[in-house]
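Here it is, the structure in full.
With one protein chain removed, the remaining protein chains of the complex are shown where they sit.
Per-chain numbering from 1; labels A and B assigned in written order.
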Amino acid sequence: MSIAIDLTPARAAGSFYLRIGGAIVGFYTVLAVIGSIIAPYGANDQDLLSALDPPSLAHLFGTDALGRDMLSRVIIGTRFTLTATLVSVAAALIAGVALGIAAGYLEGRIAAAIAGFIDLLLTIPSLVLVIAIASVIGAGLFGLILAISITFVPPMARLVRGRVLELKSEDYVEAARAIGTSDLGIMRRHILPNAFTVIVVEASLAAGQAVLIAAALGFLGLGVQPPAPEWGTMLGAGREYMQRAPYLVLCPGIAISLLILGFNLLGDGLRDRFDPRTG
Amino acid sequence: MLRFIAVRVFRIVPIVAGVVTIIFLIFQLVPGDPAVLMAGPMATEEQIATLRHAIGLDQPIYLQYWDHLAGLFTGNFGYSLTYKGSPLGEILLRLPATLALAATAIALTICLGIPAGVLAALNRDHAADYAISFSVVALLAMPNFWLGLVMISVFSVDLGWLPSFGFAGWRSVIMPALALAARLIALIARLTRGVMIEELRKDYVRTARAKGLPFHTVVVRHVLRNVLIPTLTVIGLQTGYLLGGSIVIERLFAWPGIGDLLINAVGLRDYNLIQAITVLFTVGFLLVNLVVDILYVAANPRLRHA
Partner (left out) sequence: MRDLDGMLSRRAILIGGVAAMAVSDLRLAEAARADNSLIYAHSVPVTHLGPDYGAFLRYPAGYEVGYVLFDRLVGFDESLKIQPQLAERWEVASDGKSTTFSLRRNALFHDGSPVNAAAVKFNIDRMLDPKRNTTNQPIWSPIAGADALDDWTVRIRTKEPYALLLNTLAHGSGAIVSPAAIEKNGDDSMALHPVGAGPYMLESFNPGQEVVLKAFASYWGGKPKLDKIVFRYVPEPSTRIAALKTGSVDLIDAVPPHLVQSIKQEAALEVLTKPGLRPMGLAMLTTRPPFDDVRVRRALNHAIPVATIAEKVFFGYAHASDSPLAFNTSGHKSAGSYAYDAKRASSLLAEAGFTRGSDGTLARNGQPFAVRLLASEGLFPGDLQTAEIAARAFEALGIKVALNKIEAAAYWDYLRVAEASVAWDIAIFGFNPSNGAGSYHLDALFHSNPPGSEKPAAWNIVRYSNPEVDRLIDEAKTTVDSAKYDGLLGKAQEIIWNDAPYVWLQVNDIISAARKEVRDVRVWPIVFTIVRDAHF
């Protein structure tokens, strides 16, 4: 009863998507690394006398209610969002791959139990699960990462399990088993490399989702503590000033959308390159 | 068919029980003494004890778990701090708002997403296809709350066309439903386009054309129907997204639904209510899936024994 949504773009678009997506994600990664060096101001430098200044040469994205430079906050916020995204996706990846391979490759009760557990977690709508976990753990970077990664484990595990089940019946795996290769050896040498492409594609799309969820939590006020320049939180704070200073909502919104776009295009492009079946 | 439905319905019971158990376990992780936390600093020891008893926190964990499970199946959602008892009444009061929002979002998805996908497929690699594909990519990248904010800014604040908040008449549902549906519209447009292109390549289209049927007749009579089955199924399966998305959207538009209630409950640390709503959303999602599942098989009799 699972129908994968076919997101595949026209084939010619695939490599174009890959390049654009890669460029965007690369751009953000560079910003995350050198952001605090190239930002014209500090993320929390206040200048009350120039509060709510509209965009100008001195402040390209304008200033917020405390006179903080929005451009600098957006740039420096990159590191935060990207860290939260990559750490939570990586954590989900490790746990999801381990669970997925175990559930797919092992046989018997344990595998069935793991698969059942994954399926159960999958039935909780992801944002609902994130909010439930965030409400239990409390606001902050750690809670954010934990909530997002827990949410991403089940879909990742399910995907990997499906791929492993497919691979398991392939001739070369059966052959490896026949010559007495150990389970771990088979997983490491045959299953993991072959499931790799699926995992990479999924991770890239999940990263886009993670950016979205982090921003949504920030917007709801469940994300990080101020004055951290988190985009969703900035957007939530800026909405009050929307009439007077719309750029406070526009700038972080565009930053979020562009990064999600990058991850989405990257994922689509990767899928197109790696996975000829869905061409 | 009846037997099939019975089997599916029966199968969902352990899944519901399992999910409820997992959610119960998540909420056991609340740090500190929930009764002290919930009663607040004004409370006397006596009041804390009363609350602990009312929630059942003075019982051993397995009894709490059993009460919780039994409570859900009897429609008593546990002790809510905010409502000084079962929040069932409040949940029922708010349910229509959430259902209206979700139903409108689904209707918008069907009315906008499918035609857009069909249009793109029929004009493949022409201007309309590019325009639609570009919009899809853009919509998938925009957070729904941001889209909602931009809409409020344009349609409420600048133009004054639509009310910006609350649950007051059909006009107030337009913006929240559109913001909620945007992502789904994009997904469905993309899916419809893909399925439609596949379908147009199939033999029966060529055969029908060879028989001399006009192209649009083939499309309307045969292709569209085959496109609609998977598309509508996917829309059904996306209710989980709709439910999750409605939380943020309800907050943004002060829409008095369950999602708004959830965020209020988080603010007031009404853990039992948060838990009840988490269960409600999950079970709602499972039930919609069940219905979609049954309808899907009903539409594809070949799958019945699969």
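By our rule, a residue touches a chain if its C-beta (ideal position, glycine included) is under 8 Å from a C-beta of that chain, and two chains touch if they have at least 3 such contacts.
All figures in this text were calculated on a predicted structure; none of them were measured in a lab.
For the chain missing from the display, the contacting residue among B:Leu93, B:Val154 or B:Val220 is B:Leu93, taking the whole complex into account.
When the whole complex is considered, the residue among A:Val33, A:Leu48, A:Ala113 or A:Ala175 that touches the unshown chain is A:Leu48. Residue in contact with the omitted chain (choice from B:Pro14, B:Gly75 or B:Gly267): B:Gly267. Although one chain is not drawn, the whole complex shows that of A:Pro55, A:Gly116, A:Gly162 or A:Pro227 it is A:Pro227 that touches it.
Although one chain is not displayed, its contacts with chain A can still be listed: residues 44, 46, 48-49, 51-52, 65-67, 139, 221, 225-227, 237, 239-244.
Where chain B meets the omitted chain, the residues involved are 40-42, 44, 82-84, 90, 93, 96-97, 99-100, 103-104, 106-107, 152, 156-157, 160, 163-170, 225, 228-229, 232, 253-254, 256, 264, 266-269, 295, 298-299, 301.
The criterion applied here is as follows: only the chains that are shown with their structure count from here on.
Chain A and chain B have Cα centroids lying 21 Å from one another. The part of chain A that touches chain B in the complex is made up of residues 1, 3, 5-10, 13, 116-117, 119-121, 123-129, 131-138, 208, 212, 215-216, 219-220, 222, 232, 235, 239, 242-243, 246, 249-250, 253, 256-258, 260-261, 264-265. Every residue of chain B that touches chain A in the complex is listed here, in rising order: 15, 18-19, 22-23, 26-27, 29-31, 124-125, 133, 137-138, 140-143, 145-146, 149-150, 152-153, 157, 187, 190-191, 194-195, 230, 233-234, 237, 240-241, 243-245, 247-248, 251, 262-263, 266, 269, 271, 274-275, 277-278, 281-282, 285-286, 289, 293, 296.
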